[in-house]
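For reference, the structure discussed in these notes is given below.
Of the protein chains in this complex, one is absent; all others appear in place.
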Amino acid sequence: MNKIILFKNFNEIAECWFRQRTKHFSKQKTLVIGLIMIFGLIFMAIFAPYITPYDPVEVNLRNNLLPPSWEHPFGTDNLGRDVFTRVIYATRIDLLAGFLVVGISMTIGLLIGIIAGYYSGKMDKILVGMIDTFLALPDIILALVIVSSLGPGIYNAIVSLSLFGWVKYARVSRSLTLSVKEKEFIEAIKAIGASDFYIITRHIVPNIIAPILTLAALHIGHAILSLAALGFLGLGVQPPMPEWGAMLNEGRAFLRVGWWLSVFPGLMIMTTVLAFNLLSDGLRDIFDPRVREEVIK
Amino acid sequence: MTLLSIQNLRVHFLTEDGIVKAVNDVDLVIDEGDTLGLIGETGCGKTVLGLSILRLLPKNARIEGKILYRGKDLLKISEEEMRKIRGKEIAMIFQNALTSLNPVLTIGTQLSEPFELHHGLKKKNAIQKVIEMLKLVQIPSPSERVREYPHEFSGGMRQRAMIAMGLACKPFLIIADEPTKGLDVTIQAQIIDLMRELTKSSMSSMLLITHDLSLATELCDNIAVMYAGEIIEYGSIKELFKNPKHPYTQGLLDSHPSRGLKPMHGISPSLINLPEGCKFHPRCALAMKVCKNKRPQMVEIEKKHFVRCFLYDYD
Partner (left out) sequence: MIMIRVENLKKYFSSGVFRKKYIKAVDGISFEIIKGETFGLVGESGCGKTTVGRLILRLIEPTEGKIFFKNINILGLSKEDLQKLRPKMQIIFQDPDSSLNPRKKIGESIAEVLKLHKIVSKNKIKEKVIELIEMVGLNPEHINRYPHELSGGQNQRVAIARVLAMNPEFIVADEPTSSLDLNVQAQILFLLRELQKKLGLTFLFISHNLEVIKVMADRIAVMYLGKLIEVGKTSEIFNGSKHPYTQALLSAVPVLDPEAKQKRKIVLEGEISNPINSPSGCRFHTRCPYREKICENIEPKMINIRDGHQVACHLYS
């Protein structure tokens, strides 16, 4: 009797069976695709010299502005440099800078946010004031201001982006800490006699890290875009170092004779940001312990 | 006179974890003026049964069987017709009044909806009716209270407002799902008295869904005990408490604090992985060989006292 089910329609039976087998695959899909793309980018960055035989900065005026071909898949730029090579070498800079900005911002933000959320009262009010002030300011404009006063260059660009990047982590981790702090299992562990440090590191952080990491993955894409924007304005990486934004900028003048100078760096930016967005989406689902164990199986 | 007759009802849900067999072959009858208690643990399918009468189930539900109400099969009529019945002839009082009421609308606005929808009253007149209803459920200063929001009402008052909403159109059948859950004892006593009075005066029938045995004793004429999606015992309240026949019913009564707090071992089966044969056999101290393989049928052992158990089924 138990085996008789109500689904007259064969499609529905098949649908149910199919959904059971693949329920976690669809949630994993975005994560997996995102990860594959990112590993691809990292691979390119590390093994750049083995992927392409050309030198990214050597000038070769005889070969300038060649359209895409078998020898030069992305063509050459106005100084005869192979665009494909430059795009790949630029991956190193953009990825590294992106990770650094996010790493620094996340650490500072988490620290401030958790302390503000856990120890409410005066400390919290001061920190929140600080957070709100920074939040009111648009980060890229500030970055511009800082960079123009510090001077252009990749390190200054990273510093200025991190100076304002921490704020969103602080705000998110503070509100998450506030809500987790009130949960009964925190009260339970307090009753068991754990110190504040123990509670924060062993119980609060693991329960808030998921949305933070999701935010971070999204932020890397954003940081790379910001870096590219700075580069586009001539304030980030300086020539002859290859960087996607800078390449976009330099290619502007030659758009009519060599569209490939700007288009390929642009596509790289787009692909990288997409990869991190997919990673971010995938992470969001995987961090729920209800989903995680199935995925690991 | 029979008001509602449920025949061979089956409700299964299509979910990612498998097929949830919430209701399996349920037959139930509610007479006019009768209060029927549907008793069972959390997860036995009783709320689903209540919702299926009003066809308020989610899209992934598959229903089979008949629910006859005044000559019509509620499962076959159109949505249009069903909407005319919902709230007007058959009303539901939900479990958690706080989450069942819209927090951004005043009590007055929400409670006047049944009047506006079913009786076509204008807002002003509907609000008047609401004030009358609030008086009926003994909410003090009703004309001021109509302008308040749900969170400004205490738990007991909210529940009373829910009851008022349910009774607004003087329905023939009220389905009350755990109406006193989470309420304090003294407030619960008030609500119980109120419900008893209102059902008697309006001659409505009531289906009371609860796991609280004492609540059922206070309000019900007849009881149906539900376990793992099936009705396993049915009888008048006096019969059931004096003479429970099914081992589960006996165990449930014995686990009540006033009867010694003797617990039954084990937990209810998941509705996705139901055992073969009698659903209760894994926990039953009196399980026999036949219980493992065959499913017992409902048998009438005394007048209007039915059990689903091989201890009484001699075929």
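As written, the chains take the letters A and B, and residue 1 is the first residue of each chain.
Simple rule for what comes next: contacts are C-beta pairs under 8 Å (C-beta built on N, C-alpha and C of every residue); 3 or more make two chains touch, one makes a residue touch a chain.
Here the structure is a predicted model, which is why all the values come from computation and not from measurement.
Within the complete assembly, B:261 is the residue of B:1, B:104, B:261 or B:285 that touches the hidden chain. Residue A:183 is the one among A:125, A:183 or A:252 that touches the chain not shown. Listed for subunit A, the residues touching the missing chain in the whole complex are 183-185, 187-195, 198, 202-203, 206-207, 289-290, 293. One chain of the complex is left out; on subunit B, the residues touching it are 41-42, 140, 154-157, 184-190, 192-193, 211-215, 217-218, 237-238, 241, 251-253, 255-265, 267.
Criterion: only the chains that are shown with their structure count from here on.
Each chain gets one centre point, the mean of its Cα atoms, and the points for subunit A and subunit B are 51 Å apart.
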